[in-house]
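Note that one protein chain of the assembly has been removed; the remaining protein chains are unaltered in position.
The first chain written gets the first letter, and so on, giving A and B; residue counts start at 1 in each chain.
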Amino acid sequence: MNTTRRTVLKSATAGSVLAGLIAAGALRPTQVLAAEWNKAAFDAHDTASALKGIGAGTPMDSKDLILKVPDIAENGAVVPVDVISNIPNTTSISILVDKNPSPLSASFDFANGALPEVSARLKMGQTSMVKAVAKADGKFYTAQKEVKVTVGGCGG
Amino acid sequence: MKYRIAVVATLAVAGTGSVLAQAKDPTIAGIEKYREMLGDDNPAELYEARGEILWKMKAGPKNASLEKCDLGLGPGVVKGAYVQTPRYFADAGRVMDIETRINWCRTSLQGFSEADVRKRPFGSADKPSEIEDLVTYVVTASKGMKVNVPTSHPKEVEAYELGEAMFHFRAGPYDFSCASCHGESGKRIRLQDLPNLTTTADARRAYIGWPAYRVSTSRVHTMQWRINDCFRQQRFPEPKYMSEAVDALITYMAQTANGAEYKGPALKR
Partner (left out) sequence: MADPMKIRAQLKGDVAEIRVLMGHAMETGQRKDAAGKTIPPHFIQSLTVEVGGKKVVEGQVGTSVSRNPVFGFKVKGAKAGDKVVVSWVDNKGDKRTDEAAVA
């Protein structure tokens, strides 16, 4: 099955719903990911250690960092999060969930015209504060909001 | 919020009309915002992409693709087929929903056995079934089109009537029927509003979102699965996959929903 499917994938033409489909390995890796995965930060079990792991220490509250989350998540398996930074020279945004077993969810660096904005969907085990952290000119800023979770999203 | 316990402990019935009256309830407003924020990016698209490959791929003992499959609009016509099923198929001599029909093609065109297509209709998040991929591909091709299920063939009339009768048929250890949950307006279980499927408005609202990707199970569920799960929740014996009974219930719901714009696989809790 897998072999057949792979053959089909390789011969699939662009222009279908799979426009631009490239079978894995058929394209040379254009970029080797520059940074090593930040194990210390992602493995941290509390927010303070995770913040330390990304070099943020104690970020300052900022009203220019906009965090959009639902007040209530019908299911913690998928919690939509939008972060927009209006802080000049923002170069990175991280998202954390205080009460998750590993609070750091994701971290993004922006360059070459990418606006400091990101949307993602996160798992939340329980009701918790969600934090956005932005880095601009070497300083860290934060905004947070609580999301109530009606059904946890990590158990199954 | 006022609740009274009805029939079983998990079924909370809101006081008459209270769901509408409490439109400003922060919990309900919050859930609505959550659903809105989930937006249009639906992992069902991954199923659709796999389904298209499976549709066009030669497979089965006859080494044929499904591209000549007649879903009701002629061999090979996928677009618009879903919103015109369930319908009577003369070659099969019965009313079929889209899933039953695709499996009919897998047996007649590709040479799979009846047992093959019945083996694993409902997959898992880690291993979706091929029919779930195929159904998602076919239904997505009707996105934005009006539900226009034929109602004139005697067998289609019969299926509707059988479906309606089954919908109201009370049985099982809890003396339940589909109508126990879905026959009155304003009911809900926990935070989920229960559509009153005897009304056009609610039947439309429910019908246009199935099949659906549920975030709670991380997978696409088909209408065959949905009916199967309603039987489970009613503590009925498991209905036979693709049986005339299941297809009749789908026919009843589809015909009631006629005229609605099909929105494509929904993203649900």
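Here is the rule we use: contacts are C-beta pairs under 8 Å (C-beta built on N, C-alpha and C of every residue); 3 or more make two chains touch, one makes a residue touch a chain.
None of these values were measured; they are calculated from a predicted model.
> Could you tell me which of the visible chains the hidden chain touches?
Contacts of the omitted chain with visible chains: A, B.
> Out of B:31, B:49 or B:117, which touches the unshown chain?
Result: among the candidates, B:49 touches the missing chain.
> Out of A:51, A:122 or A:136, which touches the unshown chain?
Result: among the candidates, A:122 touches the missing chain.
> On chain A, where is the contact patch with the chain that was removed from view?
2, 5-6, 9, 18-22, 24, 27, 29-31, 33-35, 37-38, 42, 77-79, 82, 97, 100-102, 104-115, 117-124, 153-156
> Across the whole complex, list the residues on chain B that are touched by the chain not included here.
With respect to the unshown chain, the touching residues of chain B are 41-43, 45-46, 49-50, 125-126, 215, 218.
In the analysis below, only the chains that are shown with their structure count from here on.
> Would you kindly tell me how far, in whole Å, the mean C-alpha position of chain B lies from that of chain A?
That gives a centre separation of 33 Å.
> Taking the touch rule as given, give the residues of chain B at its contact with chain A in the complex, in rising order.
Interface residues on chain B, with respect to chain A: 26-27, 30-31, 33-35, 37-39, 48-49, 52-53, 56-57, 59, 190-191, 215-216, 218, 269.
> Give every residue of chain A touching chain B within the complex, in rising order.
Answer in residue numbers: 4-5, 8-9, 12, 16-18, 68-75, 77-78, 80, 82, 148, 150-151, 153.
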